[in-house]
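A single protein chain has been omitted from the complex, and every remaining protein chain is retained in its original position.
Each chain gets a letter, A and B, in the order it is written, and its residues are counted from 1.
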Amino acid sequence: MRSVLVLATVMVLLAGLGPALAPYDPTTINIPKRLSPPGAEFLLGTDAMGRDILSRLPHGARWSLGLAFLISAISLGIGTDIGLVAALGGKTADWVVMRATDTFLAFPELVAAIVIAGLMGAGTWSLIFALSVTGWMRYARVARGIGLSVRSRGYVVQARLVGMPSWSIARWHYLPSLILSLTVVWTGMFARAILGISALGFLGFGVQPPNPEWGSMLLDARVHLRSTPLQMVWPGLAVVVCVLAINLTGDALRDVLADRDTPE
Amino acid sequence: MVSNVRVKGRNRDRLRDVSLALSAGRTLAVVGESGAGKSTLIAAILGLLKPSEGTISWNGAPTRAVRPALVIQEPRAAFNPVLSLRRSIMEPVVAQGIVLTEGRLQRLCAGLELPEEVLDRRPGEVSIGQAQRAGILRALIAAPPLILFDEPLSALDAVTQKHTARLIFDLQKEEGFAALIVTHDLGYAVAYGDQIAVLKAGRIEEIADADVFAINPRSDYCCSLRDAAIALGSLEVAA
Partner (left out) sequence: MTLKATGLSAVRLGRTILHPTSLEIEPRGRIGLVGVSGSGKSTLGHVLVDDLKAQGASVAHVPQSPAEALDPLRSMAFHWREAEVAVGLVPGAADQAGLFQALRIEGGDLRKRPWGWSRGMQQRFVMAMALIGSPDLIVLDEPTSALDPVVAAATMELLSTFLDDKETSMILITHDLGLAARWVDRLMVMDAGRLVEQGRTADILERPQTRSAKALSAHRNWLALPC
């Protein structure tokens, strides 16, 4: 549990402070030094444009983590609302909404995101749109499930009887039950968003050069796989460690919640 | 006032031709076994469920309009586990924009033998008996003309049951609400009901004044209910 927290904190700090500590500007091109191996001057080497990889990685973290945060937050908002509409809006609304959710779930998320991003053209905004639109279904399912179970609880019935306004019931009686479980889902979706961003970046649909984003860094490095394979290792490693840290955080959180929910 | 109410179910009627009258300061005890339609009756009176036939009203208006209160069987479930009891108890007051008269909360707390500091705890931190009295406080606070009690004592032990029943009775005298108590315990119904209605398979089997009913129930079913109450020690036959 503690090691997970440390790992997560280090990742966030790297993304936050890393750029300030970076030895070089991440976008400055330095052709004479292109494809340098790791050494004293460039700790992790340089890429095909001679840009310092060590400087690019934390900037990439900003893009990757920041965008993943934004995307998972947008889909959290969409999903929760949709799930609650299904849970509280009556049988017809429930049927319509859940069938729509199933339809969305039927497509592999990444493939759908690629299609959408492809149709909209490459760029950061189409990346955000594509990944948000394909990422809300899990939240909706969880929110609906919890919403249905909370709806029949004694205190919600009481609140409805005394004429408490719906928004107030949602705020005080639904939210506390939802927030914990949704946070767990969110950690999972956050990790998926990082993978999604990297994947789209690698395919060229995501953040456009010269901005350093892990996926597009991988794409750039791919051409030089034979000569300087380490170039691909660094951003790949960053993605793996990041996703792992977030998933472990989610697991730890779930354990804490499970303990909390177990009656004495 | 409940007249000729019918609630259709999937295979059979959940309530059929049920008529009841309630009046201020009086208690109607509805006795029935599980599946007799007690919960359906409560949901219908509260307006949570629309009867297929018949009408339910309070002084000519829909019951929903007078905001009847409900006390449920499981005391802790009536309260949001993460909020203090006080917050939940004040919900009706806040929601209906009522201004409490000076000292009303204190008076009701005293009447229910609830120390005020208990209200600042969460439902998991108080005893079941206290939680149920807090539930009754919540039902009373906005002074509704009608309060429905759904098996209010079933979760309590035998001694606490009798004590709580007495507190409800005393408060009813002070506050003057009409009470509808749903219970499977004929002893409780006979001891505290002014009138007793026996519900069986969605129909009213018998309805009578409590003292008449206890001594001389008319139908065979009601006799077996009474004999069971005696066999289980809920009622005793004086020597």
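One rule holds for everything that comes next: a residue touches a chain if its C-beta (ideal position, glycine included) is under 8 Å from a C-beta of that chain, and two chains touch if they have at least 3 such contacts.
Being a predicted model, the structure only gives us computed values, none of them experimental.
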item: Sole contact to the chain not displayed, among B:L15, B:L41 or B:L186; value: B:L186
item: Touch residues of subunit B, complete complex, unshown partner; value: 33-34, 128, 157-163, 184-188, 190-191, 214-215, 224-225, 227-238
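The rule we apply is simple: only the chains that are shown with their structure count from here on.
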item: Length of the line joining the C-alpha centres of subunit A and subunit B, rounded to whole Å; value: 50
item: Residues of subunit A touching subunit B in the complex; value: 153-155, 157-159, 161-165, 168, 172-173, 176
item: In the complex with subunit A, residue positions of subunit B that touch it; value: 46, 48, 67-70, 72, 74, 77-80, 82-83, 87-88, 91-92, 94-96, 138, 142
